[in-house]
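Every protein chain except one is present and positioned as in the full complex.
Presenting subunit A:
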Amino acid sequence: MQDVKILTLSDLLSYGRSHTGSSTPGPPIIFDQNPQRPPGSSTSNPNQELEPLAQLDYPAILVGTLRLPTLTLSCPHKNCLEFSDDSDAVCCDIVGFDLRAIGKKIHVLTWNFITSDHLSSGFLEIFKWDLSDSSHGLSRCSSMIIDSSPLVSNSIEHVPRASNAKSYRIHGVIGAVSPVSVVPCSVEDSSSSKSMNLRGFQVRVMTCECKLCRYEESVSVLFGAADCHFFTVPVYVYFCGPAWCWHPVLMKLIEKVVTISGLMKKLTMMGKQDSVLMLVTAENTVLHLPRLWKKIKVVRDSYVGTVKNVYMKGLVVELDKEVWLLLTNQSLMPPHGLRIGAVISMRNVHFVDPQFSWAKFLVLGTCSNTSIIVKSFSPLKTRCLIVSHSQSRLGDFIETLGFPTRLWVLLLVSCFQKTFSGVFSINKILGSSHNEGLVQRFANSHLNSSVFRARHGVLMEFCKHESCCSATDPYHGNLKLVVPISSFIYHCEILWINALLPSDNNLPVSCGGKYYQRSKRKSFQSEDLGIILVGMLKISSSSGRLQLVDMTGSIDVIIPDLPSFWDPNSIFEVIDYFLIAEGMPESDHPGLSGDDLLLPRSIFQGFPSARKPNLKIFVCFHLRNATCRNRLIYPYVASEDELNDTKSGIFHLIYITRKFRSQSHSKKLEISVFAEAIVMPWYLFLTAKDGSIHQEKVLIDCTIGNPTDHSSSKRQKTSCSSSQSGPGFKNNFCNVCFEKGTFLRETCGHQSCMGTNFSHEIPCLATIQGVNNFFFTSFGTLYRIKTNAKAKVCKGSAKKIFLAFASESDFKYQLLQIGGFYLMKHHKEGSLCNIKDSGLECAKVLVTSGTYLRKLSFSSEILTADKSMHDSSVSDIHLHVSSSLTGLFESDTKELETGQNAPDANLGNSGLLDHSCLFPARMFTSVCGDIIAVHSFDQGSDMCSSREHYGDLRQYGFCAGAKNCCIHVSVANQTVKVFEFFNQYLFPTGFGPGINATFHRILDLRPRVPSTLLLTSESSIVIDPIRAFNETHSSDGNLKLFRCRVVAVHLLVLEKNNRKCDDLKSNMQSRPLGVDIPLACFILDDGSRSWCCWADAKRAATLLRLKECPLSGCEASGYKKRWIGVQNTDRTSTMHHLQRILEKHERITVKSARSVFDPINQDFTVTVGSGRELTGLDDDFHLLASIIFNASINTLWTVVTEVMDSNAVNLLKEHLVEMQMPMPSMENLWAAEVCFVNQRTEAREMLQNNL
């Protein structure tokens, strides 16, 4: 040991770095169980420093004394062994523990020293040591080496004891050790009575009742007769007073046989009623331990695992094999050595399968009985575990829950910390010692009261361990996971990729002579995802779309019943929703496992936030199914009644005709978004009277009193109007709304006033939607003012207005729908009511965040709470009026729109529009139809360069855009194409095939360019949100399996495949086909029916037997011999022949020209890319005919088919019409999978099923 340096603790501390040192330095320890970094693990977790500890480059030892814990050491646990030398003292842990080392000087031969901010002097992990003087052993008992150590020696603390008390001895196996706790204690002496705080812990010793044990044989006899003992009787020993410091030693002795002598018996009260006779340590208590330890298995629930990560300040420990250890027990002080990379041993843990729907893993729950020791120290440079349980309501709350629920709450904490960071303070999220935080209130709202367990003290919980068992039950309330939105999006991306099957129905779109891949859409139900979304509703400033937002990200949403107003700071919880992911799958996306996506690891660490640009993800839900959680945050604030504005008053009725963004680059304009609206000659007057109590009566009365002819300009009045609108209604109307000094004011009290100025007076019932889906009804009357009315409602008036939206009211603009009726409240100071009468028919009205603007809908039925307005329309206020009123509105609207199409006269002057973008007004139109397909096409493609038809597009400068898009819309059974050359954000969320959409103000190029329309910067698309919602959860179609044969090939489009496979290692199956088959239709027959089977390239290639060799048809015709002379190679396959002819023709279309029911009775027309038709004399024709006959003359296939939805069938019709082919009158099915029939297996299964 000459070269070995003796280091002191102060040397280690002055070194200042975590390191490992040894008397014989060797190569660094290689840790073979590297903790896995999760995909894209964030750097937020400081525990992710996974480097090995630095090694001292010279041999060294430490010499010092190993001591029991003292309260003087600066350690929050106050429960660690202590290593001290002349220079300093540090917390330490030791493997290979020997009782003899306690209080003795030892040589530490190998160690880890971990610096820590929380431990003033760091932490020493001793894993190789020896006694500096082995002669200083403990007392030796008889012939067997038994170390005996008095528990109390020279201790300052003194436990009072009664004199002359009998001393007891127990011999047994240590089964469990409780945490150290402090209990108030009252001790009566002969002279006085004093109270003190007694520090101590309990040990459960499994004792034996054999003769040897009962007759108090000597310690050596007891240990010597090991086979005689059966340790089955639990005895509790309370180590109190100075003996408390033996806690770390006792922890290491679990499952070891010990003898403890010199104990006293005491009756201990547990709570107020229970009492337990307990053995208590005393002054002369001695612990006897044989030198040769023998483990006796008395602990059932033990586990050994490697620490992979530590989360939530040590409350959750991830072990290998997807095991999660919960350290939520506030009295438990896990060892500092519980670091990443350490191997730990846990005794008396609870094994719980939480049975969460979102992930499968095992939870280890800890309780007062649990003990954790480090079996092998971590060689990694990772932090010490310092658990400092501060008293908080959340901590107490968590301890009342079962283990699975505890983990759920901790995940919730982690999520909310990310979701609301910066929005709310940590105190608000987590709560404090006095107040509940958001997490606790949220958790409470999801948990049944039955899940909470009563808490007892540490002593009682230790002694009555069975009470903990209730915590191990899985929570059966189907707890759903709350994840930050960014994590949710990442999760959904992986889900989408994994859910996509290569066989998914993905008919290409044929357009302008080219085929385009359609994006693939998948929907997922929240029930299957098991995830709750929490966030705020905002309009994205970049895309203008409605989004659910938290601090981590945002996701587009469709909310069919979204009102025009909501508090952007309201927090919504969405449980029931549909998730839709749509995009073009990458051909070679990396294989991502979706199995462990929602493991706690991912939640605690967070997912990467990178999004794939080719994937759209959005969520659909009804606001009525979402819960506003503002009360969780502001529990004492009463919700504002935002309905006050709507309850009563006069409202103008406007009709939106146009929405646009200013194209002007003028910096003078602060406002860039506008809407054009027609001011209808109608006014709505609402009384403040809640009509809900009279709802049924109103319905009856109004229905009976339905005016016969509203189209007449003659004033109409329903019979129920006076009874429902209440006395003095007309007076009120005039007094409330008309300007002082106007002509009408003087006469308004007379019936004649109403007759002179109003052509219609229609009572109605308004159902008004408030936030949180609160509805109420109010009586009202609709007045139609006569054109020649002498009275004026407002100072000035205009027939057309331009709503100019201030930036803060951008969301109002985004939600505004062209073709929608809106209410604006009449207000003396309002900009609509103060239009200067400048003689113009048009005026600008500023819309600020305070402007009252609500969407209005009409119907002749009364909506109830069960059948809310969400089901029929999307509006804030729904008027129940007679059915003929709608027609009246329409005729009014039409009349007003006519003649007001002299476009932009006023706007042009105002500089709102760039004149270069103006189009002839008559070319604008609106179309409504079902979207069949949406595809992009490249700039400079046939679409806008070579084709004569599209020449006009260039006229408007439309070919400049890099991203062009074509939308196929079915309008009245005809397909029209709408081109888009602008930004993608023009499309509303959910826009896609199968959706019904109205395109407003699109440029109509018909009839010059057939079936062609153009989206312009002024266009807007309104989708039917209800249909969009319904579309999202339509099923993917039923799969059916057929054993069938190909009868004929109806249609086949072959294209040269330009994709190359770079990966030479990839097997043949996964390589891209040498030939692309964008469209293929086979007639299949299973003996009972025949149908059209459409297939993608891969399935079509299988059905065509392209990879088979040799081609019988070719062989017969000598075709093969001409090209190649070798068989059984890749080059002899039909595919190879096809590739060769496609090199020449680029594209080949084969159309059936004869029977599709007889395999041999088929004829074809074959056209190639150049447009030329191949004749029968052509070799290439011969090859293609051979391929088709070869496919038709074959044995059985097993084909898994999927029913095609109406949208896909429409798309097919469009393809066939374009090719001038008839649609066979058979069912259309999509080939999801095609494989050979194993005839023996199939026959056996059929026999088994029939026997």
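We adopt the following convention: a residue touches a chain if its C-beta (ideal position, glycine included) is under 8 Å from a C-beta of that chain, and two chains touch if they have at least 3 such contacts; residues count from 1.
One rule holds for everything that comes next: contacts and distances are computed from a predicted model.
Novice: Select, from "DENN domain containing 10", "CST complex subunit STN1", "Signal peptidase complex subunit 1" or "Exosome complex component RRP41 homolog", the UniProt-recorded name of the complex's unshown chain.
Specialist: Checked against "DENN domain containing 10", "CST complex subunit STN1", "Signal peptidase complex subunit 1" or "Exosome complex component RRP41 homolog": the hidden chain maps to "CST complex subunit STN1".
Novice: Going by the contact rule already stated, which one of A:L267, A:L292 or A:I1160 would touch the omitted chain in the full complex?
Specialist: Per the contact definition at the top, the residue touching the missing chain is A:I1160.
Novice: With respect to the chain omitted from the figure, which of A:S14, A:S195 or A:T1175 is a touching residue?
Specialist: Considering the complete complex, A:T1175 is the one touching the chain left out.
Novice: Could you tell me which of A:T72, A:S1088 or A:Q1220 touches the chain that is not displayed?
Specialist: The single option touching the absent chain is A:S1088.
Novice: Name, in rising order, the residues on subunit A that touch the hidden chain in the full complex.
Specialist: 1043, 1045, 1047, 1085, 1087-1090, 1112-1113, 1116-1117, 1153, 1157-1164, 1175-1178, 1181-1182, 1185-1186, 1189, 1192-1195, 1227, 1237, 1239-1240, 1242-1243, 1246-1247, 1250
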